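Omission of a single protein chain aside, the complex is shown with its protein chains in their original locations.
Right after this comes chain A.
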Amino acid sequence: MSLDITPTLTATEEARRQVEICNACRYCEGYCAVFPAAFAERSFSDGDITQLASLCHNCRGCYYACQYTEPHEFALNLPAALAEVRVESWARFAWPGAFARLFQTHGVALAAALVLGTALIFAAIRLLGTGAGDGFYAYLSHSAMVAIFAPAFLFPLLALAMGVRRYWHEVGGTAVTLADLRAALIDAGRMRNLSGGAAEGCNYEKGDRYSVARKHAHHAVVWGFLLCFASTSSGTILHYVLDMPAPYPFFSLPKLLGVPGGILLTLGAAGLAMLKLRADPALGAVAAWGGEMAFVILLGLTGLTGLALYAATGTGLVAPLLALHLGTVLAFFVTLPYSKMAHATYRLAALTRDAQLKRRAG
């Protein structure tokens, strides 16, 4: 038995220890929003630490600029410390709590969700079958798709809303104004916090050298995802409002939005996965690496299988590819509130809170 009685700090305590050292140094003042937000305080509640952690993009610029990283005895590694807090906080905020860490830190669980989702769609194709529709509906009826996907779209929205409510309470957020929201959306859209002046971007794949590769890959994913989402939404409108059911020709809104969206999503996710392989895992949440990687791959797969399905139109591959694509999308949405995807909402909440605090400080 070990007699080692060194008390181990929780993720929040360790991050607080590090942020307090940062607050006595302040050399990173000009980097992202984390530092001015930290330097406005003299002591840090758990909620303050959660808020700082959610502002951090894990770009790692501060790590390479830090004079106190190991082997220095202060052993600062703020990107990793804040990443650990994020992982823990999302688990704490997750609703229902049973799924808290399942998909964030377990790549295998995410892969299992993918397999399950695909199997479910296969079974649905077998059992529910066609409502004698055209295109994809020849394999799975429109009403069956709606019955499966409507709850799969709506449930994550509810779960994330519950999570963000818990977040907002913990960080002490007040009533949100349009100005706060606007500031947050602009910061998020421009990824302003990855632009520390002349030192632009992240220190991901080339050590202490800056690179904008991660920023570009991330934006490809964001825009790809939004285009795919817009494609599906436009299809819904065509179906219900204009009574124009699928299949759609290439020169139609769903395809003109979906094809470039799928390409951007696939390429962006491939880029993020490659960068993740080259970056030092010790500067992130080590235990969450597998879950994050699995999530990026799942994200890329939704784009890739969608494109493959479109390319296979009219061939015998449609049925299996349809099952794979719909299964991927299903797995993505069902696990969304418990995977890395949740960061989008928490980051937006953190930026909104930051805008509030800045406004209050004048």
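Note that contacts are C-beta pairs under 8 Å (C-beta built on N, C-alpha and C of every residue); 3 or more make two chains touch, one makes a residue touch a chain; residues count from 1.
As a working rule, contacts and distances are computed from a predicted model.
Colleague: Looking at UniProt, which of "TusA-related sulfurtransferase", "Ribose transport system permease protein RbsC", "Carboxypeptidase regulatory-like domain-containing protein" or "Tricarballylate dehydrogenase" names the chain that isn't shown?
Modeller: "Tricarballylate dehydrogenase"
Colleague: In the complete assembly, which of A:126, A:169, A:182 or A:209 touches the absent chain?
Modeller: Within the whole complex, the residue contacting the unshown chain is A:209.
Colleague: Give me the chain A residues in contact with the hidden chain, please.
Modeller: Against the missing chain, chain A presents residues 20-21, 23-31, 39, 42, 61-62, 64-74, 196-199, 208-209.
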